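One structure below.
The other protein chains are all here in position, but one chain of the complex has been omitted.
We just call them A, B and C in the order they show up, numbering each chain from 1.
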Amino acid sequence: MTKLHIEPIFDVAQIAHVEVLSDKPKETIKFFTDMLGMQVIEQLGNQTYLRAYEDNYKYSLIVTEADEPGLGHVAWRTTSPQALERRVKALEASGNGIGWSTDQHGHGPAYQFTTPDGHLMEVLWEVDYFDCPVENRSKLLSRSQKRPLQGVPVRRLDHLNLMSSNPAADANFLIENLGFKLREQIVDDGYVLGAWISVSNLVHELAIMQEPTGQKGKLHHVCYWYGVPQNLYDAADILKDHGYFIEIPPNKHGISQAFCMYAYEPSGNRVELFGDAGYLILDPDFQPITWEMKDVPGNGDTWIGAVFPDSFWNYGTPVTAPVALKAVAE
Amino acid sequence: MTKLHIEPIFDVAQIAHVEVLSDKPKETIKFFTDMLGMQVIEQLGNQTYLRAYEDNYKYSLIVTEADEPGLGHVAWRTTSPQALERRVKALEASGNGIGWSTDQHGHGPAYQFTTPDGHLMEVLWEVDYFDCPVENRSKLLSRSQKRPLQGVPVRRLDHLNLMSSNPAADANFLIENLGFKLREQIVDDGYVLGAWISVSNLVHELAIMQEPTGQKGKLHHVCYWYGVPQNLYDAADILKDHGYFIEIPPNKHGISQAFCMYAYEPSGNRVELFGDAGYLILDPDFQPITWEMKDVPGNGDTWIGAVFPDSFWNYGTPVTAPVALKAVAE
Amino acid sequence: MTKLHIEPIFDVAQIAHVEVLSDKPKETIKFFTDMLGMQVIEQLGNQTYLRAYEDNYKYSLIVTEADEPGLGHVAWRTTSPQALERRVKALEASGNGIGWSTDQHGHGPAYQFTTPDGHLMEVLWEVDYFDCPVENRSKLLSRSQKRPLQGVPVRRLDHLNLMSSNPAADANFLIENLGFKLREQIVDDGYVLGAWISVSNLVHELAIMQEPTGQKGKLHHVCYWYGVPQNLYDAADILKDHGYFIEIPPNKHGISQAFCMYAYEPSGNRVELFGDAGYLILDPDFQPITWEMKDVPGNGDTWIGAVFPDSFWNYGTPVTAPVALKAVAE
Partner (left out) sequence: MTKLHIEPIFDVAQIAHVEVLSDKPKETIKFFTDMLGMQVIEQLGNQTYLRAYEDNYKYSLIVTEADEPGLGHVAWRTTSPQALERRVKALEASGNGIGWSTDQHGHGPAYQFTTPDGHLMEVLWEVDYFDCPVENRSKLLSRSQKRPLQGVPVRRLDHLNLMSSNPAADANFLIENLGFKLREQIVDDGYVLGAWISVSNLVHELAIMQEPTGQKGKLHHVCYWYGVPQNLYDAADILKDHGYFIEIPPNKHGISQAFCMYAYEPSGNRVELFGDAGYLILDPDFQPITWEMKDVPGNGDTWIGAVFPDSFWNYGTPVTAPVALKAVAE
């Protein structure tokens, strides 16, 4: 109407589930169940399937026993079966496609691919929904089950953060092939050190941050959501009292404006908890926000606090480099 | 891929602004500025333009002097100029189109239409963004300006709630012509008493509730958002202490799960404040939730409290019927 | 120095424990343990001893099996053994003394007495402290044990509220004999309908409210404390989801300014939960606040909300009169 305007792609809807690797699966599962109130839905071979009480689907997290911690894979759900077909075509054309995986537990056919940095991902449409036993159904009809009485229970999977040897390359790959939108980024002398991208009104379902040693395929963190800032204090309180490592206490991010905190589960994977998810991007013509790296400490990492520790920028799983890590689950 | 699946429409992005009518414009504006920390951007004739500090656009609220309170109009922003063209075609075909309005302050051409119940609406693409004076810019780059020091400042416009003589007719009209999706509804013996519809991940940008006397075109409330539940207590505290009428104190809705409260601004329009917006609908195949009216009091209206007062179901603006209203700005 | 000033009595320090009666002790205990995270310390005969995780003493609550719900007794701890001797002398002289009880579990000799309305009370000095097993000790040294992972755990006993046929008579008896101070009161045409009295900086360890039918010796509620307003929402959420009756959802009292909520445990005793305890009285010459009953609804009961339901003013345990009670643990 007024100028040439390329219409956005609306083919990917959300993050559907994340698989994390653990060399201490029992302790890892205990962290998610005893502290964060998640529920084990199924145990199949070396894989345990878990869900938060307001997750819609059968599960949102897979813990897979492995030699070292890290990312297994992440699954994105499309907005329709037709959208899935379109995205698979684009992925096939990208040269990064792997092919269809048809025998996974809890969902239908998923097309697998890797990011340029090598993280394993998949897109899918068909998913199994959580079928709540009658006695555990809530009168709050949008809630998948009654609120658990264990720990400080998280409500749903929120997002994933990956480390990459080249964040811009990965972000652009997902923007072009899956329709992600760039929301915020950190640049240093023109080089992209971090990118926050989303397919929804959230600021991000995926963040990609620079891995400082150039190591590929690493996980920065997976994040679950509470919706209420105070619950971060409750969660921090029990994590501290019960011997888990809190890397960053409750705080407010500049980037995303989310109320956040970071802890490490026992195998070393970083877990973020969101009090609230920050601002929503409802403006359809939202222009990406660019932070100069020099302005990030004390504004972008934390809006109201001391700058984040070096480990936040350096540590990911698997731990492949001599990182100055203060302590993990000391 | 698996079954015949009609792809959703992604043409409308968000609520852009709301115009409310007031027979006490000075007092109404004082309520929004002194209590809710909003800023007057411009005064043109009998219209005052206001914004919240995290609103992106030049304004989100117009207060227009009128003989009685009520809704002026609501504007929806599309996801692209092409999307606007498509929606205008649909609206023209619907028989409810009015035509283009091209001389409004703060935005480009808007296509106007009415709902079956007679509420004036418009769709538009071009909007003026807020241009923050340099000295008031925040280092928090996603924030349109520094957080105000006045009152308990709201962050952004959230949604609108209208009363209708036939909620289903209005909801269906917007679902068919603008691509809204039905999220939650209240039914009584098959008749729809209320519908919560959205174009985004929010549970609603628009709710439509039954006007019990069959009166048409009424406003139930306009809602602004804080993001933090506790701020509702702060807002309630100053509203109470400074003599404004609180209809419903801070509470958690069952429908939408939002932390909410309701007050009346001095001309009588109901204003809702959101602590947090409740759950987000990220599932692209989300099935609408249906509440039987008998289950709503004590579960759907309020999840954790006493049932809502009759005024919540009966009172809207303009006040056309002999409503048992306890007090307005007593 | 300036005028004749009678020095205050500092002989009673705090509420030490409360005994409640229950005709459904298993369900009552389940309420306090599963929902409120309290711990059963001991079971002796028909009595179960429980504590909250920041209670200092061996227990703060006794649940005693009985034919109907109500108050067993309440114990006050003095500020010294000498203070106990002084208070016993005063009680003996009052004519309401009963005598020493020397065989109770968890504390030393207690001198028992009744209020004019017949509530059983005792004063004591020697108490058993909670001896935390080493593995459950917290690094937070002022915390008696690690924060529990069950339910939304309360931190400590806060206060007691009794119904009386004559609140002023009971309040004055305790002011004169134990050194309580009158903090706030409700009067109607000169008659005292409620009195909030304390021996500490809290606004009350004890409130006494009018029993409308003249019934004697009834319990209005016992209250536990969280310290954080948000925890009331978490508590309300699990109580609602798990089928308990919430009489009044989270709110802010005018009287005391506390963030409060009220639920009924399964045998029918009302339980209050405090988000925060409101204002502290540090002023040594604090003048009692007097509310006219006509100003209480909407200001004194609740500062920011709808007036409290009739049950708040009428219902107590045991339920001796035909009270219009909506539902108890429906």
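In this text, a residue touches a chain if its C-beta (ideal position, glycine included) is under 8 Å from a C-beta of that chain, and two chains touch if they have at least 3 such contacts.
It should be emphasised that the depicted structure is a prediction, and the values quoted were computed from it without experimental measurement.
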Residue in contact with the excluded chain [from C:A83, C:M121, C:A168 or C:V222]: C:A83
Residue touching the undisplayed chain, where the options are C:F113, C:Y224, C:W291 or C:F308: C:W291
Full-complex contact with the absent chain, from B:W76, B:Y111, B:F173 or B:Y233: B:Y233
Absent-chain interface as seen on subunit B, which is shown: 34-35, 138-140, 143, 146-147, 149-151, 228-231, 233-234, 237-238, 240-242
Residues of subunit A (touch criterion as defined above) contacting the omitted chain: 229-230, 233, 236-237, 240, 246, 248-252, 259, 302-306, 309
Touching residues (missing chain, whole complex) on subunit C: 1-3, 5, 7-8, 10, 13-15, 54, 56-57, 77-85, 108-109, 125-126, 139-143, 155-156, 184, 200-203, 227-230, 254-257, 276-280, 282-284, 286, 289, 291, 295, 299-300, 303
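Definition applied: only the chains that are shown with their structure count from here on.
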Chain copies touching (subunit A, subunit C) - same or different residues, decided at half shared: same
Size of the rotation, in steps of 5 degrees, that lays the CA trace of subunit A over subunit B: 180
Euclidean distance of C-alpha centroids - subunit A vs subunit B, Å: 31
Per-residue overlap in subunit C, given as positions that touch at least 2 other chains: 229-230, 233, 237, 240
